[in-house]
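Here the complex is missing a single protein chain, while all its other protein chains stay put.
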Amino acid sequence: MELVLVNLIDGLVTGLLLFMLSAGLTLIFSMMGVLNFAHASFYMLGAYFAFQISLALGFWMGLLIAPIIVGVLGAGVERYGLRRVHQYGHVPELIFTFGLALLIEELVQFLWGKNQMAYNIPDVLNFTAFAIAGNSIPAYKIFMIFISVAIFIGLLYVLTRTRVGMIIQAALNYPKTVEALGHNVPLIFMGVFGVGTALAGVAGVIAGPVLGTFPGMAFVLGSIVFVTIVIGGLGSLWGALVASLLIGWITTFAKSYNLAMSDVLNAIGIATPENLADNVFRDLWTVTSPQIADILPYILMVLILIFRPYGLLGNRDA
Amino acid sequence: MRKSMKLGLGAVLALTVSSAAVTADTIKVAFIDPLSGPFASTGTNGLHQFEFAADYMINQNGGVLEGDMFEVIGFDNKISPKESLIQLQVAIDQGIRFIAQGNSSGVANAITEAVNKHNKRNPDDRVLFLNYAAVDPALTNDKCNFWHFRFDANADIKMDALTDVMAADESIKKVYVIGQDYSFGKAVAAAAVANLTAKRPDIEIVGNELHPIGKVKDFTPYSRKIVASGADAVITGNWGSDMLGLGKSVIENGYTGPIYTYYAAGSGITGAFGETGKGVIRLVGEGQINPPVSDAASDYYNAFKVKFPDGNVDQPRISNVIGMLAQAINAAGTADDVVAIATALEGMEYDGIFGSKIFMRPNDHQAIQDVHISAHTNEGVTFTYDGSDYGTVTETTVSMAAMDSTSTCDMQRP
Partner (left out) sequence: MSDTAKTTASPQRAGAMSLTLGPWIVAALLLLVLPFIFDNNSSITIMNQMWITVIFALAYNMLLGQGGMLSFGHAVYMGMGGFLCMHVMNYVEDFGIALPLPVLPLFGGLFGMGFAMLIGAISTSGAGTRFAMISLGVGELVAACSVIIVAFFGGEEGISGDRTYGLPFFGIEFLKQIEVYYLISFWLMLSAALMYLFSRTPVGRMANAVRDNPERAQFLGYSSRWVRFYSFMASGFFCGIAGGLFAINYEILTEENLNTSSSGIILLVTFLGGVGFFFGPIIGAIAFTLLQTVLSLKTELWAFYAGALFLATVMYFPGGLAGLIMMHVPAFKFRNAGKLVMPYVKTLIPGLITVLGIAALVEMIFHYRHASVGDDEMTIFWTTFDSHSVVPWVIVTVITAIASYITKTTAPDLKEAWGDANTPPTTGGDA
């Protein structure tokens, strides 16, 4: 039973990390219709910048400065790249972000080399906060939860309680009308893109020490961020949160419990075939939940798109 | 416009091919491994070690035969079987007769089959496959062929040596086996279970599982299971970021016992583990780095560091590949007739720089050599890795490991 609690905490950490990436992306996606394939690359840049800064000024300055640099870079990409491509339509925009992701990975390899970086948890946080039945919960995890919750509350406040937030929300759905009312929509786009990538940068800064800082870290993250925002519903911050937590918990629990396919099939009344080794479906029978944990979100997404194209909390057709 | 495109293509192809003119007095070795992409660090480090070994051991000593020099040429296969086969063809067309590859048993499998087919279909320009690191046991068992030579100890041999050491440790009662979900990971798991049950029936295997390769972002759930199982030891065949991720996560979440593994040194991993891995990581491998076995070994390592200050000699067997190839070419008296060279390699005994005698077993082309169990530490380390204070220090040696092991190989000689 204690293990369930531990898994809940672990899943929460994974989910909140995913949320920091998807929060920015869902705003960018719903505002500009761009599937920003380079979003995870900004996450990687966050980690590398923070590593570099932490060598000179320590972890905390990295946490402060790296996301700002990433955000400025992101805004620059929007201003000088995406905005130009925007006029050609969505596919060129997508290809642009695709090429950008490729380029950023190559640049990182060029600048920092191809090896793993020794980017580590700061000593202040490198202790066990508490233990549940022998399972230690590192203090750094608590710190990660704290940071992401703070960011969520901050975002929610800005979006729903401030004038800027109102304009952003309006621009999400009716960019033409907002522009007609005299607001500078391109500037809003640039701002949202900058903030979105900065959030990805924060995620990179705090995930780098635990998940590893290496040139493939953006690729490993892959398309899971898109899956999250589609499940949650495009443009919905709450949706992104719910979907992130859902994915965090589903994958954590699937990995923690060795549920075998044969058990499931036996439970619903299908008997295991006599000579399994010769059976065509032998590999399906021996599948266990940890093996498929990481593809469960994709299955969930396809199901959601079939039965509820708006996503869990969205109000717009995908 | 289509025409002009194709003419342009022609020009580029002609360019590639023209630069491939073969000079008579160099013996070229094609190094086909990832030089770009996520696995590039291992590939690039391997290429450097090959280039250095060829230069330091052969060219600076007057070459082979009548002064023929070695040249190692890197081909980027992007760790893709398809690209490997294309690059293999390009290498063969450049007149290269020796193919070296090591990263990923999947690629090795594709290459060994392609080489076998090529040699059967084109008897005039046959090639040899020098496998320096792919350790899937099948390559020297069911899938063996005359053209393939493996210079690393295969996964079964290493596991045999590793479990010898584990069996001697009475404090180990529960073992957890975890690995990547593919041929090599499965081979490691099977060998671990088979060896442990044979050598120490009282050891309980408390976990045996596979995780997707290169896809796991966070290893926490796996480490929770390992901690919860109460394991005294963990065995894993993980490599690259999967090794670092698993190792760091397991230690972070409260595991204190040893992790027995294959690939947790060099390529940034030693540096990234640092203090956390001390007293935990135990590696099995060939070639003793620390303490240095001889002055020759120290000289070799120092000379390498002069040339590549950021590099590591983390694959000592590469010196054996070059050394044994040179010896075979000298014995055969030719650098062109690969059948004669392969025959000379079969059954060859060679004294490696890093302390071991190497015997190329004729019946399956598996190199038999000393296998060492070493620890990740910062004490007594002469040659560190990754510019950190840490390195590997040999604790136990199994000499000529698995000398009399059986092989299912049915060697077809030309």
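Here the chain labels run A and B in written order, and each chain numbers its own residues starting at 1.
Just so we're on the same page, a residue touches a chain if its C-beta (ideal position, glycine included) is under 8 Å from a C-beta of that chain, and two chains touch if they have at least 3 such contacts.
Keep in mind that what you see is a predicted model, and the values were worked out from it rather than measured.
Note that the undisplayed chain, when the full complex is considered, contacts A, B. Listed residues A:L107, A:I145 or A:L259: the one in touch with the omitted chain is A:L107. Contact with the undisplayed chain is limited, among B:T26, B:N59 or B:N109, to B:N109.
By the touch rule set out above, chain B reaches the unshown chain at residues 1-3, 5-6, 9-10, 12-14, 16-17, 35-37, 40, 44, 48, 51-52, 75-76, 78, 80-83, 85-87, 89-90, 92-94, 105-106, 109-110, 113-114, 117, 121, 181-183, 212-213, 306-309, 311.
Counting the whole complex, the residues of chain A in touch with the unshown chain are 33, 35, 81, 84-85, 88-92, 94-96, 98-100, 102-103, 105-107, 110, 113, 222-223, 226-227, 230, 234, 280-284, 287, 291-292, 294-295, 298-299, 301-302, 305-306, 309, 316-318.
FYI, only the chains that are shown with their structure count from here on.
Separating the centre of chain A from that of chain B, both taken as means of CA atoms, is a distance of 35 Å.
Across the interface of their complex, chain B is touched by residues 3, 6-7, 10, 13-14, 109, 113-118, 120, 128, 131, 133-136, 138, 210-212, 214-217, 219-221, 251-253, 255-256, 258, 288, 290-291, 293-294 of chain A.
Residues of chain B touching chain A in their complex: 37-38, 40-41, 44, 181, 209-212, 214-218, 220-222, 224-225, 227-228, 241, 244-245, 248-249, 252-254, 267-269, 271-272, 274, 310, 386, 388.
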